[in-house]
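Rest of the complex left out; these chains stay put.
The chains carry the letters A and B, assigned in the order they are written, with residues numbered from 1 in each.
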Amino acid sequence: MFFHRQELQFSATPERPDAIYARKLQEVLGGQYGEITVAMQYMFQAWNMHIPGKYRDLVFGIGAEEFGHVEMLATMIAQLLEKAPLGVTEDAVQDDPTVAAIVGGTDVQHAIVAGAGARPVDSNGNPWQGSYVTASGNLLADFTANANAEMQGRTQVARLYHMTDDPGVREMLSFLLARDTMHQNQWLRAIEQLKEDGLEELPVPSNFPQNKEHTPVSYQYLNFSDGEQAGDGPWAAGPSLDGNGEFSYHDGPTTSAPMPPPTRPDSRFYGTTELPNAVEKAAGAVQDKLGTE
Amino acid sequence: MFFHRQELQFSATPERPDAIYARKLQEVLGGQYGEITVAMQYMFQAWNMHIPGKYRDLVFGIGAEEFGHVEMLATMIAQLLEKAPLGVTEDAVQDDPTVAAIVGGTDVQHAIVAGAGARPVDSNGNPWQGSYVTASGNLLADFTANANAEMQGRTQVARLYHMTDDPGVREMLSFLLARDTMHQNQWLRAIEQLKEDGLEELPVPSNFPQNKEHTPVSYQYLNFSDGEQAGDGPWAAGPSLDGNGEFSYHDGPTTSAPMPPPTRPDSRFYGTTELPNAVEKAAGAVQDKLGTE
């Protein structure tokens, strides 16, 4: 169950209206790595988790915070839009092409659809979608997804920080940056703990029977491009990170197989085949007479 | 530039037709973490990369291989569909409700749209989409995304391994599993190397000026759920992984701010406000007479 309190976790009030910036903030509200994504992702991971206790408690605890970040951003966006020119005609504005041009750079749905309000979309107006969420049930994989989400998210917030001079906006962003710092640290620490607890190792999933894997290529770096320095990293020689093998470097594939012959499905799919059309047609005519399928 | 060779990297021939399994394989061809995703993701990362040399060579080299995996899966799917019942009526089949039922579990677009061929969609028929791709320009974030993709992908292939008895299919999957093992190892090793080369550290992005972050909450675990063991992990106490702070645990938020007053945008957006309707209407009537906007 979720309980809502009509307070924000941190101040989220701009000094000035700025509709273009409101549009940009939509990215970290409703984008691929926005707050809706992490809130939903952590919750689905918790609901699908197979072990009670500290890991699930961790995920629930962070997930619920993220819904509050969604709220902070939505509140901020509505305020940035409140007094901003959004294309409603005024003589003064109409005569000022610069203002008109700026209005053209806003999210026009902010005005037409939401009446100067926030929306569950990204900075290009693409609706948020459930396919942004990752929740596989494998915690090492999922916590890696979470670490990535916090890294991408913090990078986006850092970029947005440099796109405004508004102290109120920057204050809120400085808070989100700090929380992303914490959450990056937490997911990466949790990954270490999973290994220490013996719950999962590399490669993920670590319980898959080793003898069902085609091990000859498990530690070969097969370079399908012609970059000369591809073999210069520790990914091309030396022990593998999972401790199970030794890297080797190869220009191109070490295995190959002939391409299987083309398929020839049922003729009633009407794909093009080599059988001369005339023959096929004659067959069709016979078939017609017989009244079969 | 890309050059195509009409060979496969590994054998990809099933022993038996199996249209339901063909549908399932679509997940690792055209799903969120399928081969199209990693192929496109690595290529976009390479095209957007800001440094020449070993890292870019690495990404190009793996990316090009993944396009070959797309090909292996598409080829396999076409063969699995080739002789499988796909709903084309035959007296015998029509009378066998079990066969009819199995056909109902296939991807019907395999038959109707592709004429027994592979499609760029996932196992539920959702088209592959560009929003699956991550390429931010920050390599530590992106390689973490890559590690996650290979973990999710290998987990899905492992699951699919147990969903078939076909030795030909399993052989191909055992090869893909091995390559995913390698690629997980490579991305994680590359992350280590980035740190060793001094190019990036935690938290990502590490160059963002520390003094612009609201540091008091940078290492606080704020638990917004009521799980009792949330504080029992190394994410709640002790030094942070980035080496910059000390974790502390808190039930709920350590900060709060009153929710800002509701916004009151231009009345011509026709949002509902407290101003009594009658007043507003009177104003409208006056406005009408004056002939203004």
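Convention: a residue touches a chain if its C-beta (ideal position, glycine included) is under 8 Å from a C-beta of that chain, and two chains touch if they have at least 3 such contacts.
Because the structure is predicted, anything quoted here is derived from the model rather than measured.
K.L.:
How many copies of the one sequence build the whole complex, if 2 are shown?
P.N.:
6
Note that only the chains that are shown with their structure count from here on.
K.L.:
CA centre of chain A versus CA centre of chain B: separation in Å?
P.N.:
Centres of chain A and chain B (C-alpha means) sit 6 Å apart.
K.L.:
Within their complex, state which residues of chain A touch chain B.
P.N.:
That would be residues 6-13, 32, 53-58, 60-65, 68, 75, 78-79, 81-83, 86, 88-90, 111, 115-117, 126, 129, 131-132, 134, 136, 138, 140-141, 144-145, 147-148, 151-152, 154-156, 158, 161, 170-171, 174-175, 177-182, 184-186, 188-190, 192-193, 202-205, 208, 212-225, 227-230, 232-235, 240-242, 245, 247, 253, 255-260, 263-266, 268-271, 293 of chain A.
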